[in-house]
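Here the complex is missing a single protein chain, while all its other protein chains stay put.
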Amino acid sequence: MSGQTPLPAKVPPASAGPSAAIADMPLEVIGQPGVPFVEIETLRAREFIPAAKEALTSLLKEQANGKLIRPVFNWAGRNSLFPLHWGLACCAIEFAAAFGARWDAERFGVVPRSSPRQCDLLIVNGTVTWKVAHKLIALYEQMPEPKWAIAMGNCATGGGPFRTAYSVVPGVDKLIPVDVYIAGCPPRPENLLDGILRLEQLIKERGA
Amino acid sequence: MKTNELAARLTSKFGEGILGVDEFPGLLGRVRFDAAIASKLFHTFRDDLGFAHLTMVGAIDWIDHREVFYTLWSDADRVYVMLSANLPSDAPTIASAVPVWPSANAHEREAWDLVGIRFEGHPDLRRIFMPEGYAYHPLLRSFKIHEPEDLEVKVRSE
Amino acid sequence: MSTITLFSASDAIAAFLLAHIAYVFPAPVKGWITSGDVVLGLASLIFGVILLGASMINTIMLIWWERKLLGRFMDRRGAMHVGFAGLLQNFADGLKLFRKDTFRPSKADSLGFWMSPTAYMVTSVVIFGILPISTGWNGGSLPLTLLLALVIFSFAPLFIFLGAWASNNKYALIGGMRSAAQMIAYEVPILLAVVAVVVLSGSFNLTTIVLEQRNYWFWAPLFLALIVFLTGMLAEMERIPFDLPEAEAELVEGWNTEYGGMLFAFFMLADYVRYLVGSILVVLLFLGGWTLPTYVPSALTSFPLAGIFWFMVKAYLVFGGFVWVRASLPRIRTDQLLRLGWMRMVPLALLSVVLAALVVAAHCLPVLGCVPSMGG
Partner (left out) sequence: MSEMWVNMGPQHPMTHGLWNLRVRIEGEVIKDVEPEMGYLHRGIEKISEDRHYNEIITLMDRTCYVAGLAWEQLFIVAAEQALHITPPERAEYIRVLSAEFQRIASHIMWYAAFVQDIGLMTPFLYGMRDRDLILDLFQSYTGGRLTYEYMRVGGVRNDLPLGLTDRCRKVCDWLMDRFVEYDRLCLSSTPFHERCDGLGVLEAPEAIAYGVTGPMLRSAGSRRDLRKDRPYSVYDKLQFDVATATTADVTGRYLVRMEEMRQAVRIIRQCLDWLDDHPGPVMAAQLPRWLGAPYAPVGNEAYLLKRNYPTGVGFSMVEEPHGEAGAYIVNDGGEHPYRVKFRSPVLINIWASKRYLPGYRVADIPPIMGSVDVCVGECDR
């Protein structure tokens, strides 16, 4: 962009518009008297690149600090929790009731999906037996990250009334990491919704 | 049909095989029989006495022996009757009722699983509730529920 | 109607942008940048971006519309806490799926697994691009737009089956096979119903078809064809009562059982683009496109972008009808579906072609007065 080209014979008329004027004018002419508007336009154009570069750099820096995109994704993640559609025991009935007309968990964007590949929330709604334990672990591992787990009800939390039984896992946290425990035998649908909202709060505070 | 009628008919047919017919609240009676005549007795009850429904097969561990009981329903007489046989604890074996009542299949698998009764002639005598390879029969009195057991270890190692 | 078209608008935007970017560069580059080819290239790109954005926003609005409508049919409210009336819910879903792990099951076929959602998505969006939505929003007035749209529309079973096979899952495989069988079976009645429209309008060009409906919309003479087309579209779009490939009750999630994260979002979005395209085709072929009856006061049709507005209102109402069907009908079985397709829909469609020919003939009867533009 250095100035090998000769100076133009005449200053182009102002009516030709900025693009026509700039098109056949070397950069060195700019700044000479007689072309004030073009100078301003050109300066703006020249400063654009470093300014844009700086803006982009700071943007990337903020992004690296997790201030830019991460909150957006956090918002998205916590407002669209798809639980896995499966029923273990008694709590599954209340789980279903939470999606009924009276409680309607879909208000909060909670839509059950049947395939673990498309879920991000595993609601363990009932007693877990040792026979189903490795299937539960497999389901949890089939869910893509980020994922959360809710232990719904006393059985999933700690075995509940069946804690002493020979076939029952005393608490699902022995198998998978649990984020929110919901007490109750079974918890009412409100409790489940409250648990989901608490999980959302948790995601907001802790990050995904 | 009354309880004593039933007793008379059964004794005339099986003689020594019938150990007794007791009164039982809510039932026609409880027929105690020798496990050796089980198969014939089942056929008699279904074909001659009209007990087409087998509603329950269960087993009780009486520590020194084990008891298998069957409850049957007759549509004609609208009564239940209970058959019961005592089996020795070291060899709890009895003929399967599956050839007579197909519904016995699941019941007998359950009795094998929980109390450890062997049903001879059962087409598919596997555990039904506990995982295959589980070492105990949990409804035996000797099985204490508070004891730690190796099922956890087993499932985890799979 | 204004004369600004979508392409002229993107051309103007491209020229404006290039003229301003050209400041920075020296003369030869400058000249090249502002030349017609580059402007045309950028204009096409902008055109594509606008189409893509429009299809995505419409798709997401369509999901919202379905969820809210379905909620009301079911005595509940649907998404309502994320954004005003849940408007942002689907954006949240999309962003979340975008961020989720994208993975491939270890025994899945790599190429097919990655390719099929992408190809499915691309083909679906392309159809949206070539459909005219108003006199201005017109992706190119090709003579055979209708055929092109239907051809691309029928690519879908290929990609679905590819994805289903590649994911190495029994449910997915069964779902893919069902999908292929069902879509191929319903191509025939759809094409025959379209033939009825073509007979009546005399053109394969969608713009011409819409303009031919200025006297009366085609649903009235071609009611049979409309029914066949709607049924066929329900089957092609795999919605209840024909959602066998995704039948939740027996085949967990059908052919997308193994898909998660972004790939699943692709399938989902492409599905809804197809629903949108189906509704748009119904509006174009039978409901007069962007035109309104002549007795409608002109104030309703003369505001800016009125054509697009009325078109979209019609399309969303048609989709509302599909949602209504979804809320009130159970799913039928594969054999019943195929029987319905071959033994009910195909004869009906043939009948409707005959009816269309009769209508064309009736126009030429001296009693009714011949309409020269009809029937070509």
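Which chain is which? They are A, B and C, in the order written, and residues in each are numbered from 1.
Throughout what follows, a contact is a pair of C-beta atoms (placed from the backbone, for glycine too) under 8 Å apart; a residue touches a chain by one contact, two chains touch by 3 or more.
Since this is a predicted model, take the numbers as computed values, not measurements.
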Chains in view that touch the one left out, judged over the entire complex: A, B, C
Residue among C:Ser8, C:Ser35, C:Asn215 or C:Gln336 touching the omitted chain: C:Gln336
Absent chain, residues of chain B that touch it: 24-27, 52-56, 58, 60-61, 69, 71, 75, 78-80, 82, 101-107, 110, 114, 127-131, 138-139, 143, 145
Interface residues of chain C (partner: the chain not displayed): 70, 73-76, 170-171, 174, 240-241, 243-244, 247-252, 326-336
Contact footprint on chain A, counting only the chain that is left out: 84-90, 92-94, 96-97, 99-102, 114, 116, 126-127, 129, 131-132, 135, 139, 161-162, 164-168, 185-186, 188
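Just so we're on the same page, only the chains that are shown with their structure count from here on.
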Dominant chain pairing [most C-beta pairs in contact]: A-C
Separation of mean Cα positions, chain C and chain B [Å, integer]: 64
Rounded Å distance, chain A centre to chain C centre (Cα mean): 29
Computed distance of Cα centres, chain B from chain A, in Å: 58
Where chain A touches two or more other chains at once, by residue number: none
Where chain B touches two or more other chains at once, by residue number: none
Interface residues, chain B side, partner chain A - complex: 129-131, 136, 138, 143, 145-146, 149, 151-152, 155-156, 158
Contacting residues of chain A [partner chain C, same complex]: 1, 5, 18-19, 22-27, 41-42, 45-46, 48-49, 72-73, 75-77, 79-80, 100-101, 104, 106-109, 113-115, 117-118, 120, 143-146, 208
Chain A-touching residues of chain C, taken from the complex the two chains share: 19-20, 22-24, 26-27, 30-31, 34, 67, 71, 74-82, 86, 88-89, 91-96, 99-103, 248, 252-253, 256-261, 264
